[in-house]
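The structure appears right after this line, and notes come after that.
Removed from the display is one protein chain of the complex; every other protein chain stays in position.
Then we have chain A:
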């Protein structure tokens, strides 16, 4: 059956699809999972007028779009939700900001060409080779809080540590991780948040500093190559622009300086929060650490740090019974997909022994599947291993408000105040 294409203005007020669009606040994370659980029952897709995206709530539909890179383009994946003012764009161009889409926001054949180079370094085997160094870093952070009574785990561990692990990949030793973190937060806000025009304009110089830092790193590796990501890319390029250009390598480095830690900081804090909210689970991991790898997966499923990801239709299409035109922008709710009752029994329950936890979509699916997944999993696992081992009686400090900092796509607690020894 060919359906007439739906315009969002055609959706009558009062029907569930319209109602969902009115009630969904994409930047508000408080209560988001509960709302999505409700929508998932009757509303597999709805229009969100606040962002001009169609929101997809069911796992099968989310996966079908992620896998169909022929019909659904990734070019909107990191597009600013609030467009950058032309003056900002011009200023950035004038100042030599030549960052280009190289991974998450580009399509084949370009994506295929670039990914084939990246794959040589960001592959599971190479990432596994960092295991001892990652372990040592995690242990040093856990040792640093030993002896204290109360600690904010975000401030003390989950915020900084993933950045230092990103530095391992990049061969970077001499920069304050907090500098990279604050640059990263700025970039995330510019892409996925809703900054004011003043905030956008004020961000320009910091954004440029971050870009120049990435460029300098690549320039240094040209002179002194090491066993690190930019050096690998330079070698893989072999001086041939048709394979990979220097600007693409700078853009890849700029991308890794965000992607390699931002989501892991949030993901590790998210799972720690869920565990600490359930002292019986913390105790179970203390007694049986072999449950930890599945706990990591359940954390990624139950409270993914990437709550949504974006695509744009390259042609007219039908999804979840709705026909929509070419150019339609889709917000794929990974938060909803990973709790879909069609796949997960009692999907809204956190269950560290859940058998199919690992089939979540927190790392995406299809050709853009997260290349850093193995090292993200590794460090979250090690954080839980080291913390449960060092502080078997750790508890969340009661009645402290835990704020979830959120943008359109990411979520994580801003603080995690705990009493280390109960």
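The criterion applied here is as follows: a contact is a pair of C-beta atoms (placed from the backbone, for glycine too) under 8 Å apart; a residue touches a chain by one contact, two chains touch by 3 or more; residues count from 1.
We take it that contacts and distances are computed from a predicted model.
What is the missing chain called in its UniProt entry, if the choices are "2Fe-2S ferredoxin", "Aldehyde dehydrogenase", "ABC transporter permease" or "3-oxoacyl-ACP synthase"?
Matching "2Fe-2S ferredoxin", "Aldehyde dehydrogenase", "ABC transporter permease" or "3-oxoacyl-ACP synthase" to the record, the invisible chain is "2Fe-2S ferredoxin".
With respect to the chain omitted from the figure, which of A:7, A:119, A:182 or A:346 is a touching residue?
Selected residue, touching the omitted chain: A:119.
Hey, which of A:104, A:168, A:373 or A:390 is the one touching the hidden chain?
In the full complex, the listed residue that touches the missing chain is A:373.
I'm checking contacts with the chain that's been left out. Which of A:220, A:247, A:323 or A:359 qualifies?
A:359
Going by the touch rule given at the top, which residues of chain A touch the chain that is not shown?
Output for chain A: 66-67, 69, 115, 119, 122-125, 128, 358-359, 363, 365-369, 371, 373.
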